[in-house]
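Yeah, one chain of the complex is gone here, protein chain that is, but the others are all in their spots.
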């Protein structure tokens, strides 16, 4: 693995600072709660990402390192069975201590030691672990945006996170199609940069002739589905999806609110507001994405089709809407950008399963991806909450099909 | 009703300040969470008690009063169906906004208006509502102690609330008995001070000859029950109690922890510490109180026996351990004080049902007590978290029989 | 205790045969299921009542007795912790074996041995146990009617249990009042016949002047409550009752069905049919009884008031509607019969708690009543499913306040 050209210490400092910056508009109160099991308290993210460096790097590789607090291991482990007991997930939101200032002190303490360590000559294996820790922190940066949006968006006061509003609305034209060539294609990560274990197991996949739309499904398009009674017609829904719709009385994407006779949504930029018809629809579950596609008479692309399309048509540019854009909301298509990267994670038709040659690494790091490979679906492409240097065409994100508190969206495909 | 001799405005100021003082050792983070449905976030208590004055006094009786924030009614109503929609109870702990400073500003705003109002000549009916609001706030002061103890006592760091420790331990002698005379006794509130609706309906009750112990059951005595296998022997337990013991694997009072081969408990004064054998046992459910009494071959007193005993033997003195003592823990018996008042609420054998002539008042105030009169048990006497001017022999507190996050304890009785 | 004048063996034979007669209209399929936790499969009742005689009489007191089947103890124990492991209650309805014929063979086997035993000279203590077993079986006869009604009444085909219809409807006059004398009254069983432990502890109770209606509340009267929006107005409901109404969307008594624009109910006699306006309302919970009383501006009697009224005004006559009448439904008041006995169990205002001198017996028999003395309400008077020789004014029945699959009803009272 070739480590990024930026010096690792600078990268470390930059990534770590960004996390604190994400939390800076929050009050201490906002840092504490866990309204649903999928959301973690922001202060837990601050602590957990720090615990990762303390546990996997400082403790084993920094001589004479003294733990900041012995109890923190117990408090900030997430799901690594290898590393011992942990606060059960549903209990995270009741932990008022350590406080935000105490956790920030923990971060400073660990950062000082890490930066000291990173000034020295380090074995490649340690540098790889540092990079894993930073990628891990970037994933939590993205989760922070989901969780903050959930916490503030469920408050009856609908407080804004950022006062800046996302780029203004404009009409979006009809979608065109990106066609794929029929035949055997190679799938999986083949470079020498950072990647996760689940991208390995490079292998061949046969893809039949098909085409993907050149942009994401918009709010205006999705509204047609709502207005056509899509949520009331079982024929478009998988059986479990239909149970989910009925049980939770789902009527629209998450964060949408029916206010005075029209649909509004809560946005991190600007709070409660009218829907932008040209912006990509987001906060939809796989269940909704699949139902929408059926209603249109089309389908979702497989993860393989998506990856091949992205290798051919994908582009990371100034127009890409990543976390770095500071919009925190998907934005309308700009000519020449097919939105394969950024804006919203795109649900694929593929269940999250191991690649043919997949091998989980040994030890705690091996728990990172492999053990989640059942009952989840693959999403591709990153979102407006993804750091721009954290995404690849081979990146495999995954969520349960009913979840939608994240920036998830839809791209349609069809056979040719 | 004769209003207290203290001028009502001074009393208002004093009570309101006391609530804020109770919260002053807390961090902002401590104010937010709701770890179980029975616990409310401290900042909710701060807001809700203020909402009471705003809704029931300022809004209807203060000309030109402008609401501090229109949304607060929705946020801070507790269970008054009469007054409109409310945040469902289990959701209280997810409301990070308004923040603590915002709620304190709300308090100041309402207090200013209230104090202005209280300087004028007020109708008796309004003065009575003010007094009800203050008594209501005192009840929430007591709940604040329970809830704070729950929040801090369930944190793996066991943070202290107060560094002062409760009066030092000393051996307690064997209990003596307070005997009651057989015959018809009158029950219920007959004075002209403040009282709740559920104390009215003065009526006669026939009491057979019996006697109550002259002190509370101690930790040392309760430990004998534990050590004798009391929690493992179904014969002492009501059927629902036994299910509760097995489901929750109950082995000791709440806030007790088995640490390094001995029982410790979490206390607001001093955090995690060795049990004081002479102090009254607390944080026991009715289920436990009843099982303990059966194991001893004795029984709990009825609420009527307790009230008659209290009228004859009860004493509020300097030795009484109320909130005003600032111990926040029950303390060992002092000679001459039979602990009928203060220390812990005493579970009685009586189900919480209306007195024969009970009438719920009209309107929202009528929801205060009457609608809870099923599936709960009566407790008497106040606790170390009760303001000393908030208790009477006729005061009827009530909790579900499985609850024990409050300062509840045991006094034994027997037939003669 | 004086044993009944009827020879015990004849009584044994009679009671046991009656149980089988109750099940005789059922198909084998009807005997198996347990649609809710409160209902037991009819074949379980057949086995359990037999197990009682085998376990408590034949096994300890009949030399050389061989168990019919070793597994039956495990299958047919109900809740006697003293006697060992048992099939958990929710699992009863999945036990297809033993079959009905096998259980009837079990009954025959035990009956033969019991009748042999009863021909000999028996100690009084054994005779008392036999009588307890028969009273126990009579209680299960009553439960059989509840459970059969639940099983058949929840079947979309609404099969009839009995083709005979209950006495024809007629208008019922306005209720008159039975007045009680103010003063000290004695409560509890003082005779020398059979009684349960919970009727003992004879003691004095002071009763204020009051009066009870001279008949049960009718369907027509209860319909006024429904039509007046009683189920939609929280003011009449206890807090837990209101939750129950909303959660279960309760709109009428159990077994009532809104069919083609009018209320019908399912009856054991004749299946689904129009409501008889003059018949007593039944299948109401305590929550509904209490709400109805509040809506009328009246109240429920306490169990003590009821017992005193019954001693003065109660009458078991040919007009009483017990199981022996074979109506299996409450019937309209007949002049001169105030319905204190039979028709429906009457909810009282009293929580089910021990009498002052109550002592639970030693051993398994001690689990019969005492351990249920929390969170339940007392009902008095027996029902149309109660054997006429199984009821007394001192009899204390008890159910949780939300239950209503049994024949429960309402009598109103007022202060004077």
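The chains carry the letters A, B and C, assigned in the order they are written, with residues numbered from 1 in each.
Everything below uses one rule, namely that a residue touches a chain if its C-beta (ideal position, glycine included) is under 8 Å from a C-beta of that chain, and two chains touch if they have at least 3 such contacts.
The model shown is predicted, which means the values in this text are computed figures rather than measured ones.
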item: Neighbouring shown chains of the undisplayed chain, as defined at the top; value: A, C
item: Selected residue (touches chain absent from view) among C:21, C:59 or C:96; value: C:96
item: Of C:35, C:201, C:354 or C:370, the one touching the omitted chain in the full complex; value: C:35
item: Touching the absent chain when the full complex is considered, from A:67, A:122, A:272 or A:373; value: A:373
item: Touch with the omitted chain, as defined above, among A:205, A:310 or A:384; value: A:205
item: Touch list for chain A against the chain that is not drawn; value: 79, 81, 184, 203-206, 208, 210, 234-235, 237-242, 286-287, 290, 302, 349-351, 353-354, 356-357, 366, 371-375, 377, 401, 415
item: Chain C residues touching the omitted chain (full complex); value: 27-35, 43, 71, 74-75, 87, 91, 93-100, 151-152, 154-157, 159
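In the analysis below, only the chains that are shown with their structure count from here on.
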item: Common touching chains of chain C and chain B; value: none
item: Chain separated most widely from chain B, comparing mean CA positions; value: A
item: Chain nearest the overall Cα centroid; value: B
item: Between chain A and chain C, centroid-to-centroid distance (C-alpha), Å; value: 59
item: Junction residues of chain C - those touching two or more other chains; value: none
